[in-house]
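In this view, the complex is presented without one of its protein chains, the others remaining in place.
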């Protein structure tokens, strides 16, 4: 499967920031190869044109700048939310879910421009390197992968800044000093980690939060919204049909204003250590609750339980960078095949960090008041059936108790 | 396994309320058998002595009144919380977890007094009949089970009140009319369902809530607490060691005052239909978040993931009434074997419905700042290792892509 | 959902044998309703025309006789075999998989002829009643279901024969006495159970076996065959393309002649007790091994492991009669999405009860001799990668051991 030396042309995931600019120059010098830059808008909230201009200044000839927000939400975020996905019971996978799309476009560009290599700016301790590279290899098995942070000798901030200076890479004032923590962002979430956040015994300072106000700062009055779902995906907000990215953008604003979606956790990385992260997923948090609420009346019991039972594995796959894997496709087939009926409207109340369902309705509702009612059900349910149901469910337990294993003792 | 006719002596789960008083009298009349009453304090917040007096008035000779709160929390609630148990992603199983203990004591009493039957006041549409009866049968396979609601002809409120009047069963004024919804309560939670709550499109009125104030009504200032865990169970609050029931009682007060633990859901019953419930689990909701937070630094990744993957099944078992089953014992063995290291302290912030971990520490912490740090780790982690890790994890994906299954397509 | 009294027209699953003939007459008398018969060829090896004639003699006006063998194998047997399905590790589900198709046709006929009820001849202790009726209800929720064995008073063989005699139902001589055991058969398998087979400490007599010779009686020389698969299903035997039912019929002959596919087990019924069965699945046993062997070179590791992990649940569903359920459809979607690449040829050796794969090849083979070879691999695999792979996989274990949990102790 070839060595990674001898690179001719490399497609770099390029943000335009200091670090990837250093990488750009370093690739040109160290590998002596042509660098193609790829800058994507996934909703991180930064201008893209400066990245194009910088790339031009570095002499890059092939520059790709793309708005991928709709594709990101439609083909990655929404499919993931169909499973009510949470990693380790809490994390909405905001960073994890963005990597496959970036990788896929990088590989597509590499094939379009005839590049033999790809490069990313993720460090050697994190999950992102894994997510990028597993995607690369899954899509183009013979690709050469360059991970500068694992290779170069710019192992301290000082060395990096020295390199930048020597290479006419502009360093803005605020980059001179160390950033107090590291940030990643896209339309689904922003994450903050490292440095001042490394002690999990200490709560993060308010300054860490970027896209939500605190519950305390949120309005004293609740906001109620409706979300319409069609086949498992949200399609309208307060009755207004919206494109995927637009809808998520609106939900982000609503979440932000109501102090919704903050998470402070210690999680387990695929590469083996625990790390601490501060995540903000305002719109996603609303969506998670809304989707599950929609499912409560539209999904069959065993369909729901089956989804719940495979969800941890599905979340783990995405966290580990295995979006482009046979097992993710298989689980997605299972999940998607359950969503046809997940259509209807939920009403959600947003209030100071809380997201509460206050109403659900659906043309497909499996909730049948006629059957469940405490009132006369006119024969919809025969209570006598319960006796046989219980007695046969109890039979094995009775047989066990008969031979001395009372109470199911083993 | 015998028929249930010909009952000589029956142990009735007796609350002292109207319905179980009618059952008591009906059993005496209809079965012509001796009735033994069993009234337990599981923290439902009602006086028990009135139940004793009423039983005496009905001529009951053997009356059992017991405070089971400590046993309930220690041997049922805490073991369940070790698994971060949620049914259908949301419900903390407050009703489900109380039934096995009541059943177990009923059977123990039946054996002590030589009774051949047991009876309960659960209706024929709900889960509780299943939970009671599966427990009965698992503990005493030859027991006769009487479920009056499935057997008698008192099928309307009017008939029930008629029966009460004819049999000198006092009916308090508020019981004359229909209660607007049905309530169950114990130290872990209270539930409200039925009647005015039967339309899931309509939010519950504030009057429905019994043991929590609303987030809106909660203080504008957050309350911070610490909870200490030892081997997976909470042992101290704000540094003060407390018995299980005392600790949960205190957490309930804290939850109540901060608007924590309300849940409005549509759930799937074991007997086959969907039902809508309003639950309040103030202390339990705090405990759930606290326990998971404690685990984030004390539990190995794969231990945690394994627990998460079996949790839905464990929750389902408890919901379905299978506490006393071999499979519950087996899952409990798995869960418990993970909790030895879950020791330490978490700091939780309570604010208007929110429960947020703001600090965790443990002598067993697996979080190693030395390894994860963005700073120089002095060789604790070798970034070069990541390359081999990624390349071997990618190998199967590359082999797949080599034969045309790019991106893990199946 | 209506009571089952007041039946106007019922579709009976009718074999033409004594028992279902008694049922036919009993339905006419007891329910005073019109009976429509449905007799299907699923490969049970019996003539169908006698059933038609008998039905005519009973005055049945609408008689359905159908050859469902191809549909049975193509749409039920093959999909199930895609999962390498075994119930309780051993049983190939030969009886279970036939019930959904019979039920489906019964319901389709009921709708075509305007019948309001269906009836089957399964007893009240077995799984088949559950399988039939869950399928009926899933396909036509308002159907009335008649299960004569649970309803009538013909509770002994004598009473049944009396009824037959009184109603001019011919009783062949061998039916006079008790059959020594009960048999079910279709193209996939035959089962024998009950009566002389009820003691699991005693091996079945050779006379019990109906479609296999014993391994001892099989030829002393092995037979080698090839089976070709396309997208997970077998399509050719020894290079000859065959329809599903024809292929399975041929495999049955090969299995029979080589003493393959006998099973003597104690299994757990859905209705709660253990039962003992003697099964013969000659062709299916060959197919099971062949399919798994085909997968070994065409299926990605994690795809295969995922399938294996959900297989027990899938098998349980089919055993329990839940073929027509959302969860079965979901699992099938997962399974089917993995089979696209399962194409190629396996060579199987059949010898006195043994089925052994002696060769597999596929255009989609993921087996790469270049990578795995003990010889020089020309750089296809870099052994140095293994160090990083191991070290990162070990990291969490080392962190655990560092704080005293050596050897992963919990």
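Letters A, B and C mark the chains in the order given here, with residues in each chain numbered from 1 onward.
Assume a contact is a pair of C-beta atoms (placed from the backbone, for glycine too) under 8 Å apart; a residue touches a chain by one contact, two chains touch by 3 or more.
Small disclaimer: the values here were computed from a predicted structure and weren't measured.
Chemist: Looking beyond the chains shown, say which of C:112, C:202 or C:253 touches the absent one.
Modeler: C:202
Chemist: Of C:271, C:286, C:318 or C:335, which sits in contact with the chain we cannot see?
Modeler: Spelled out, the listed residue whose C-beta touches the missing chain is C:271.
Chemist: Sort through C:16, C:284 or C:400 and give me the one touching the missing partner chain.
Modeler: C:400
Chemist: Give me the subunit B residues in contact with the hidden chain, please.
Modeler: Counting only subunit B, the missing chain is touched by 1-3, 268, 271-274, 300, 302-303, 305-307, 310, 313, 322, 325-327, 329-331, 333-334, 336-338, 379-381, 392-396, 399.
Chemist: Can you list, in ascending order, the subunit A residues touching the missing chain?
Modeler: For subunit A, the residues touching the absent chain are 300-303, 337-338, 340-341, 364-366, 368, 371, 381-382, 384-389, 391-393, 395-396, 399-400, 402-405, 408, 410.
Chemist: Just checking the interface: what residues of subunit C touch the absent partner chain?
Modeler: Listed in rising order, the touching residues are 1, 84, 88-90, 104, 123-125, 129-130, 133-135, 137-142, 147, 149-150, 155-156, 182, 194-195, 198-203, 215-216, 220, 222, 262, 264-269, 271-276, 292, 296-297, 301, 304-305, 308-309, 312-313, 316, 322-330, 333, 347, 349, 351-354, 356-361, 366-369, 371-376, 381, 383-384, 386-387, 389-391, 393-394, 397-402, 405-410.
As a convention for this text, only the chains that are shown with their structure count from here on.
Chemist: What whole-Å value do you get for the distance between subunit A and subunit B if each is reduced to the mean of its CA atoms?
Modeler: Those two chain centres are 32 Å apart.
Chemist: Would you mind listing the residues of subunit A that make contact with two or more other chains?
Modeler: 1, 268, 271-274, 305, 313, 322, 325-327, 329-330, 333, 381, 393-394, 399
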